[in-house]
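Here's a structure for you.
All protein chains of the complex are present and in place, except for one that has been dropped.
Showing chain A:
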Amino acid sequence: MRRRNYLAPDGAIIRPLPSCARDAKLLIELYRSMVLLRLFDRKAVALQRTGRLGTYAVSLGQEAVSVGIASAMRQEDVLLPSYRDNGALLWRGVKPEEILLFWGGDERGNQFSGPVHDFPFCVPVGSQAPHAAGVAYALKLRKQPRVAVCLFGDGATSKGDVYEAMNFAGVHKLPLVFVVTNNQWAISVPLRLQTASETLAQKAIAAGFSGEQVDGCDVVAMRAAAEEAIAAARDGNGPHFIEAVTYRLGDHTTSDDALRYRSAEEVQAHWKEEPIARLRSYLVGQKMWTKADEERLAAECHERIEAAVQRYLTTPPRRPETMFDNLYAELPEAYAAQRRELAGEDDA
């Protein structure tokens, strides 16, 4: 299976660029989003290390996947993300402070500024795939020109949930794009212990639809592949499966120490392929980006992130009794006393 790519690790053009790459504004926007995500990640890790954030899943090295995919979606499309897809949420309008609230252990982070129909981060691996099939079925049933986009990791492809969703999506030709971020590792388990299949993309064959491998460090390739797949799904041509081949440069989460199971040399080697330097080299080579632009961007991101962190840190805590407030549409009378107890109201 050929792996779709356009930009070499040094930013050189490998084959004729797709039409989206002629849009200079878009390329810059993709670049800016990847940089924002990387700096946001770095800040989140620092917050975790100083006890101000819970466990956090880093996107380091994978920025091109979630940014590339989300950039090809329309607002009315439906995103079903995994816990590592911060980049896609940010692109869709979720505020950085909302993402921090979620990882800081506050459910209000899921009451976010992104599209109201988008799903929250999915923590039980792969369990969002059947939701995506349900969403896509609903879109099709109502004849809406909208598409569901479901993101998950390579580990998730071992779960029945993912096979079951793919199978159903194939049967009903659903408007659904599956995107697996193949970052080579599911915590400490390497891909070769996850599957004996040569690619993950070929799993689509068994489900009766098309699949392809894309260089997940090439944001142009990610964007182009997503754009085509989403357009085809919108036109009624059914599902598509994108395997974004990338590499997790960081630890699995802030609770993980990747040096326990993989060598520093292996990680070092993959730094040569990472997506941000790659696009920057291309942009600089095309005279679309300068050192001054870079400095301005860094300052802007810094300011935006610091402001978000301030808003996060100064968000007043929820009152304990609010843990009942979104449990049911209306709190059943049976639980009113429990809510009063949490509110510290005397129940005598």
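Methods note: a residue touches a chain if its C-beta (ideal position, glycine included) is under 8 Å from a C-beta of that chain, and two chains touch if they have at least 3 such contacts; residues count from 1.
The definition used in the following text is that contacts and distances are computed from a predicted model.
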| item | value |
| --- | --- |
| Among "Alpha-ketoacid dehydrogenase subunit beta", "Molybdopterin synthase subunit MoaD", "Phosphatidate cytidylyltransferase" or "ABC transporter substrate-binding protein", UniProt-listed name of the chain not shown | "Alpha-ketoacid dehydrogenase subunit beta" |
| Residue touching the undisplayed chain, where the options are A:1, A:171 or A:193 | A:193 |
| Candidate in contact with the missing chain, chosen from A:119, A:137 or A:324 | A:324 |
| Touching residues (missing chain, whole complex) on chain A | 54-55, 83, 102-107, 121, 123-126, 155-156, 158-160, 186-189, 193-195, 255-256, 260-261, 317-318, 320, 323-324, 327, 334-335, 338, 342 |
